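Only one protein chain is missing; all other protein chains are in place.
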Amino acid sequence: MSAIPPQPIRLSLASTPAHLPIVRAGVGEIARLVGFDEKAVDAVVLAVDEAMTNIIKHAYDGRNDQPIEAAFTALSEAADGGPAGLTIVLEDRGKPVDPAAVRSRDLDDVRPGGLGVHIMGCCMDRVDYTPREGGGTRLTMTKFLRAADKPGARQPQLTGGTRG
Amino acid sequence: MSAIPPQPIRLSLASTPAHLPIVRAGVGEIARLVGFDEKAVDAVVLAVDEAMTNIIKHAYDGRNDQPIEAAFTALSEAADGGPAGLTIVLEDRGKPVDPAAVRSRDLDDVRPGGLGVHIMGCCMDRVDYTPREGGGTRLTMTKFLRAADKPGARQPQLTGGTRG
Amino acid sequence: MVEAKLNSPVRQVRQEPQALVVTLAGDVDLHRTPELQQELVRVVERRPRRIVLDLTAVQYMDSSGVASLVKLLSSTRRQNIELKLCGMAPRVKSIFEITRLDTVFDICPALKDALA
Partner (left out) sequence: MVEAKLNSPVRQVRQEPQALVVTLAGDVDLHRTPELQQELVRVVERRPRRIVLDLTAVQYMDSSGVASLVKLLSSTRRQNIELKLCGMAPRVKSIFEITRLDTVFDICPALKDALA
């Protein structure tokens, strides 16, 4: 799959749940193109779905007409020496993330909150929240093709959680 | 489906055939969201696939790292008085279209060329090529939800074919 | 929310001798959970002995869907209603495994197992 050009695929949509099936369909094909197997494709789709769901619910308090920008970059083995994979950046212009809130919840406690961040951490190898320049949040998630170095369900790594 | 926000969904990708499955998947879900039945969804997907294929082959002479921008806008019944539907704009920065070339070929003549434009005309209600500001081509295709007023296979309408 | 109604993932609610069977279908995501939650509240209000959620026709579920089921589990526990899930496709099952909720819910392979 050396023919994938290096520039990211960009998608901009509105903060409406109605757009989720579109993103899921597109992301699935992107992950497939990068070379993930079907199980990993499902994981990437789920992570992006959860990230968008959180942006809609938390960053935009359920408003459905706010902007969300996504960028998908295929990481090539050759370019950076590291393993090939996929980096996904999601940007919103909403309420900034509270770094204390974006944390996996305790699973013994059966209640809805905190599932989304937990799921993202399980599905992807890296999950980083940083403030977006100009306001809002930038979420960067990466999944590598070689899953060997991935120790199962991992906590999301929270970096740069201080607000801009 | 009144909950679809009015702003377009935008997608930017590279002029590589590898990106076609991504576009097809996303466009299919957009058409479904707008309310097209599965047959019409297939037609919209096919039209966009053909348009991208032409951009890759003709506007960019097969180069796979050039930019293609797509915008998808749901037309609402209420907003313009006309029928609801979907408008798709595809922009490239490549070789401008020759208006004489972008014409359905004679079908009695069994050979490959000219199929793409013919297919787009059959799949969509309107197909317009105009020069893009700053170079390249802007292709605008519209399909309405009410198919009643569509007299079968129609020639694409060519407007503004003069070069900028 | 009228469009949520059009969008309900609940395809059927039917009383069987052993349980109230709720059949879901399609994608259960943020787009479709508001209506799901409303319908699940109505289902619990009928106070059946057992509720079986048949997920055979569910293609996709995200955490909003899972969260709705967690809410349902809490309320059924409070009211001493038995809750069973069945018919999960591998893709749906994996979200329960990822969230480790596969150990919290009573999950049966097929509807007949859930009605046993």
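Letters are used for the chains, namely A, B and C, taken in the order the chains are written, and counting of residues starts over at 1 for each.
The working rule: a residue touches a chain if its C-beta (ideal position, glycine included) is under 8 Å from a C-beta of that chain, and two chains touch if they have at least 3 such contacts.
These figures come from a predicted structure and were not determined experimentally.
When the whole complex is considered, the residue among B:P5, B:G26 or B:G116 that touches the unshown chain is B:G116. Annotation: of B:E50, B:E91 or B:D125, B:E50 touches the absent chain (contact as defined above). Annotation for chain B: contacts to the undisplayed chain at residues 17-18, 20-21, 24, 39, 42-43, 46, 49-50, 53, 56-57, 107, 110-113, 115-116, 118-119, 122-123, 153.
Note that only the chains that are shown with their structure count from here on.
Of all the chains, the one whose CA centre sits at the greatest distance from that of chain C is B.
Rounded to whole angstrom units, the spacing between the C-alpha centres of chain B and chain C is 40. One simple way to say how far apart two chains are is to compare their mean CA positions; for chain A and chain C this gives 26 Å. Looking at chain B, one finds that residues 1, 3 touch two or more other chains. Of all residues in chain C, none touches 2 or more other chains.
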